[in-house]
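A single protein chain has been omitted; all remaining protein chains appear in their positions.
Chain lettering (A, B and C) follows the sequence in which the chains are written, and residue indices restart at 1 in each chain.
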Amino acid sequence: MVKKLFFTSDYMEGAHPSILRALTETNMQKTVGYGLDPFCKSAAEKIRKACCCPKAQIWFLVGGTQTNATVIGSCLRSWQGVVAAETGHISTHEAGAIESGGHKVLTLPHEMGKLQAETVKAMLEQYYDDANHEHMVEPGMVYISHPTEYGTLYSREELESIHGVCNRFGIPLYLDGARLAYALASPENDVTLADLCRLCDVFYIGGTKCGAFAGEAVVVPRVDLMPHFFSIMKQNGALLAKGRFLGIQFDCLFQDDLYFHIGADAVRYAGMIREALESRGYRLAFDTPTNQVFVLLDNRRMEELGKQVEFSFWEQTDEQHSVIRLVTSWATTEDDIRRLIDIL
Amino acid sequence: MVKKLFFTSDYMEGAHPSILRALTETNMQKTVGYGLDPFCKSAAEKIRKACCCPKAQIWFLVGGTQTNATVIGSCLRSWQGVVAAETGHISTHEAGAIESGGHKVLTLPHEMGKLQAETVKAMLEQYYDDANHEHMVEPGMVYISHPTEYGTLYSREELESIHGVCNRFGIPLYLDGARLAYALASPENDVTLADLCRLCDVFYIGGTKCGAFAGEAVVVPRVDLMPHFFSIMKQNGALLAKGRFLGIQFDCLFQDDLYFHIGADAVRYAGMIREALESRGYRLAFDTPTNQVFVLLDNRRMEELGKQVEFSFWEQTDEQHSVIRLVTSWATTEDDIRRLIDIL
Amino acid sequence: MVKKLFFTSDYMEGAHPSILRALTETNMQKTVGYGLDPFCKSAAEKIRKACCCPKAQIWFLVGGTQTNATVIGSCLRSWQGVVAAETGHISTHEAGAIESGGHKVLTLPHEMGKLQAETVKAMLEQYYDDANHEHMVEPGMVYISHPTEYGTLYSREELESIHGVCNRFGIPLYLDGARLAYALASPENDVTLADLCRLCDVFYIGGTKCGAFAGEAVVVPRVDLMPHFFSIMKQNGALLAKGRFLGIQFDCLFQDDLYFHIGADAVRYAGMIREALESRGYRLAFDTPTNQVFVLLDNRRMEELGKQVEFSFWEQTDEQHSVIRLVTSWATTEDDIRRLIDIL
Partner (left out) sequence: MVKKLFFTSDYMEGAHPSILRALTETNMQKTVGYGLDPFCKSAAEKIRKACCCPKAQIWFLVGGTQTNATVIGSCLRSWQGVVAAETGHISTHEAGAIESGGHKVLTLPHEMGKLQAETVKAMLEQYYDDANHEHMVEPGMVYISHPTEYGTLYSREELESIHGVCNRFGIPLYLDGARLAYALASPENDVTLADLCRLCDVFYIGGTKCGAFAGEAVVVPRVDLMPHFFSIMKQNGALLAKGRFLGIQFDCLFQDDLYFHIGADAVRYAGMIREALESRGYRLAFDTPTNQVFVLLDNRRMEELGKQVEFSFWEQTDEQHSVIRLVTSWATTEDDIRRLIDIL
């Protein structure tokens, strides 16, 4: 197992060295708990600056599913559900966390993992046009992710449109940024943190997949969206006693713009893999501008590859072919890439 | 604030140095996620050995409230509630996490934070004697903590009795060991991990308050108690992508019996504080054998002390008096104690 | 069984004859469903008049537990709980319906089933004074019943006081009127429906125990308290397809002031039973001014009585004594009372 290459996901190592250093340096300092410590305050302040949003509320939670369930649960009322792409993480791979909290995920078709403003608008109009809509779940929020589960990116224009639809219907727009660092590092991305603050009602800046041991930073540009969120976090088991553990990490990630750079290599390496694949006659299942590569393979080739490389199985397309996913991360090295390309 | 002494709680620092070392050493190794990695396996194996229970299931979760809600939710059926002391952590300070999961906490009177077997028995008998009991919440589990919220300890004999009652009524006994290291290090304690495996149906070994950044290890001696617990953890936002972060820490805590020693200083220091207090004419609110000290003070004295020492306010006893709590930890130094005693 | 006397409760017969008549007369008329029919509209209008509250929203639900869970669930937010007497129906005999909906019942001591304004105030003050209150369940609503589970009544003055406390803390007051007709018929009662509209934020007028087959009418004096209640009812399985079935019954109960008279005999008969008991040397467990009679008996006497009379067992007071409950209803006849007194 030692010599195998790992391209399974972006959470296979520990933390970025600067995070380890910061944890080590601060280790024996004593602070209050539950995220009220100076490290969390400093991290929040840096994030507010990076977002150009001096009044934003910042909350630190531990993981993605937890963050999605806690944020969505705190925005929705009992009779409401959340609109998401059929392929949205909350729709498929969170073991029913949203429903466990009492809310339906109202799924819509997608294009390469992305919701279209038109699709959302049509769905909302149809809901309100239906004379029996009070017998149905009210769409109370829209969930998108950036990058999406397919590694694709919303353009600023697309976000503006979805924002416009949400605004017209008076429901919040929530953006899951589990892999946000890889979006920010992509040459194709034209969405800034300030844009997210302007266009989303709440979003989270992913830590776990972007260099932290664990941690996601929720940003709430307008402070009255989620009252009593501290208690809600506690109730959801999302409030760390040693909250500083998250604060120190994000303080580090937003020191000297680390978060804006940390995904750069991963995105560049993913591009190199795509290039190598295409030049060797492999077929990309779809093209994506971030740190995920989706390849269509016949099953025998997939099996072969699996002996030397760990990857994610994505889906079977027919009896003999499958799509696999290769993921790079902040921790991927040029050597990993060279070895992978050799194997290919 | 820099020079103030901190005796607020046992989660005011980072992690035990050996944990930091282990995290640093393993940082760039690549492993699979979600707790299926070799570090979690090794930690689980060490815990099984320490518990003399080679077949126990071990699960790593992030924090105490999360662990309580997830374990209790997975043991109870919809019509059942959990029996706990009125002072139990789940009864008071978890923001309704258990009820949020759909279950009533059925509270009973306590003695110094401890449930008495007789009280539990009487309650269960009364429930089943009541002709209308189907209109009431069925007691489906018993929750205790060791040490309790008052820092007190169950004797092995007391645990045997409660176990006997649970057994007779066929309901699981769950023990919250958030501060278990301080129990294990107390001279008054006669309960071993092997005893817990024999007498409890599920319990957790606390990490957060006992030297970890975060993390609690759930031990299930008989493996069929909580089927599908992996999915339940995921659904509850309690499954870390980088699960190894918890595995590495517990692997460390159970290396060379660290967990059995890590609380020793804290317990000794708490004894020194108690002694100093009594010799100086202070009144202990109650005596406790672990790392918490409860002092009865008049309010002016409390205010004075507060200028130099951070502590927890426990409760007001009358207009002029209050109880405060001083907590030592694995990170408390002899110097801290000397300075505190000087101030006293 | 035929000849036994039934004093178990006030839901042992069908419906008041005038209700049966109305159901029969309207049976083959066709109307729309879900409570949007003319019968529900007429009933709502009559209730608004009886309450002197022309703008009140009126909703018809099927039963008491359902009404309590649906109303409380729609008023509370996820981090909140409901304050109730330890003896409150929601605290004890609803199989955890409130907790099943995610909310803690925060219980307080009572006096003869009644909450005291002072007790509520002290609890709310203590909550907000506690520096850690964000770790606890926020008291978000107060629940009382009139008559209480002990058959006792709040005076208007007491209601004013509780209303004042709720008002000061900005939380709604909810009154469970499952047996409200028996309050309205009691000479000791000085609380009118108009008073309830003024002092409660929501209350319900009980039908099931007061002459209907089933049905409770929720009154919301200020219409913005429970938005989307129609959808919430549907989601809670509390929306009848043939909603008119409830409308017709309440239309009948509020025709010619029937609801104000329907409990009169029951209250008078309960008084006769109390008198008879006392004159024969029985001991009342406590005195109550409505349709319930609580008697302290030695167990042998209780067993004897049980051969001829069905009653409710209330509680055991010691090894040899118990309290039983005898309940009269709108359907109790003078003959029943004479026979009961003979037996006594």
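In this section, contacts are C-beta pairs under 8 Å (C-beta built on N, C-alpha and C of every residue); 3 or more make two chains touch, one makes a residue touch a chain.
Keep in mind that what you see is a predicted model, and the values were worked out from it rather than measured.
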item: Which of A:K41, A:K104 or A:R198 contacts the chain that the document leaves out; value: A:K104
item: Residue touching the undisplayed chain, where the options are B:F230, B:F260 or B:F286; value: B:F230
item: Contact residue for the chain not shown (choose from C:T107, C:S161, C:S186 or C:N236); value: C:N236
item: Absent-chain interface as seen on subunit A, which is shown; value: 78-79, 81, 92-96, 99-105, 131-132, 134-137, 313
item: Interface residues of subunit B (partner: the chain not displayed); value: 73-74, 77-79, 102, 134-135, 138, 227-228, 230-232, 234-235
item: Residues of subunit C in contact with the chain not shown; value: 6, 8-9, 11-15, 17, 20, 23-24, 26-33, 62-67, 69-70, 94-97, 100, 208-209, 213-214, 231-232, 234-242, 244-245, 310, 331
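Here is the rule we use: only the chains that are shown with their structure count from here on.
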item: Copies subunit A and subunit B touch via same or different residues, half shared test; value: same
item: Fitting subunit A to subunit C on CA atoms, where both chains share a sequence, rotation angle to nearest 5 degrees; value: 180
item: Centre distance in Å when subunit B and subunit C are each reduced to the mean of their C-alpha atoms; value: 42
item: Set of subunit A residues in contact with two or more other chains; value: 231-232, 234-235
